[in-house]
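All protein chains of the complex are present and in place, except for one that has been dropped.
And now, chain A:
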Amino acid sequence: MFSEATLARFAREVAKYPPEQKQSAVMACLSIAQQEQGWVSPEAEAGIAEVLGMPAIAVREVTTFYNMYNQRQTGKFKLNVCTNLPCQLRNGQGALEHLCSKLGVQDGGTTADGLFTVQQCECLGACADAPVMLVNDRQMLSYMSNDRLDELVDTLAAHAKQGA
């Protein structure tokens, strides 16, 4: 299921906890799997359960509890825009709507070319930078005016083209 390199990344996380508490590494392992495969598949859950010596259902409970785990495949770029009140006061909702209409998707939807998924989300802990968003769970982008959103979409699309 997992490559040697991935298993090494898991091991680094497991080492942080007491030997009898390997389960503590489950969140980190799931996020590594998601980073490498784009989502958390049932196979990945089963594989992690085995690595950590815990029941697969206990892994599933974690996947379904936390907002950021993708329980199905998303576009190549998952874009989360915060629309909570502090952001809403600085056009967070507007940013979400701009992205959706530019890409022709609804909140939660993925573009037909499989490049972009757009989702609203709750407070990212960066409220003073609103509108703020997160790209593929890892990169936070700030002050996303409509112009900057347009530029971002172009940048990402160009990157995908070059990669292809």
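By our rule, a residue touches a chain if its C-beta (ideal position, glycine included) is under 8 Å from a C-beta of that chain, and two chains touch if they have at least 3 such contacts; residues count from 1.
Rule of thumb we're sticking to: contacts and distances are computed from a predicted model.
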Absent chain [UniProt protein name; select from "TRAP transporter small permease protein", "Sarcosine oxidase subunit delta", "Na+/H+ antiporter subunit C" or "NADH-quinone oxidoreductase subunit F"]: "NADH-quinone oxidoreductase subunit F"
Full-complex contact with the absent chain, from A:L7, A:M27, A:A46 or A:L115: A:M27
Residue ranges of chain A at the interface with the undisplayed chain: 16-18, 21-28, 30-31, 52, 54, 58, 61-62, 64-69, 83-86, 88-91, 93-94, 121-130, 134-135, 137-144, 148, 151-152, 155-156, 159, 162-163
